Each structure stands twice: as structure tokens, then as C-alpha cells.
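Every protein chain of the complex appears in place save one, which is left out.
The block that comes next holds chain A.
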Amino acid sequence: MLDTALWISLALIVMALALNVYRLTIGPSLPDRLLALDTMYVNSIALIVLLGLWLNTKHYFEAALLIAMLGFISTVAVCKYLLRGDIIE
């Protein structure tokens, strides 16, 4: 039962990543692409957690936490740059 659920969840997350790549490619404006990139960060965290479940190891959670922090910081930095023309004023 757990194997089947893991396969279904992996398939859904991979389809979500494909949709994010589509929006990242065609996105008409810069904030659209930024939103797609931020969602890709979150979906890749989900993918890493599922990989940890698949391999039955807990070593991937530090990587997931690192990706979460880097995604948040980079999104905020690009937003500040677009809003103010500068990151640290």
C-alpha cells in the first residue's frame, strides 16, 4: 500500500514540476517566472522528502531545509530588486 501511494505521489509531484517548467518558459512577465521558480523550489523539497522515504534514510532532510531557506532568500532578494532597484539600501 505504501509503495503504491509513494508512486502516485511521485507521479503527481513530477507532473507539478513539469507544469512549473511550462509556466517558467512561457511566463509573460518577470513576476510570473519568479512565482514559477518559487513553486519549483517547494516542489523539489517535496521530491527530496519522497526520495528520503523511498531510500528509507533521514539524511536528506538537511538538504530539504537548506533548499527551503535558499528559495525563500532568493525570492525575497529578487522581489526587493524589482521593487526598489536595489537589494540592500
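Assume a contact is a pair of C-beta atoms (placed from the backbone, for glycine too) under 8 Å apart; a residue touches a chain by one contact, two chains touch by 3 or more; residues count from 1.
One rule holds for everything that comes next: contacts and distances are computed from a predicted model.
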{"item": "UniProt protein name of the chain not shown, from \"Multisubunit potassium/proton antiporter, PhaG subunit\", \"Ketohydroxyglutarate aldolase\", \"Putative membrane protein\" or \"histidine kinase\"", "value": "\"Multisubunit potassium/proton antiporter, PhaG subunit\""}
{"item": "For chain A, residues in touch with the removed chain", "value": "1-2, 4-6, 8-13, 15-17, 19-20, 22-23, 29-32, 34-36, 38-39, 42-43, 45-46, 49-50, 52-53, 56, 58, 61-62, 64-65, 68-69, 72, 75-76, 79-80, 82-83"}
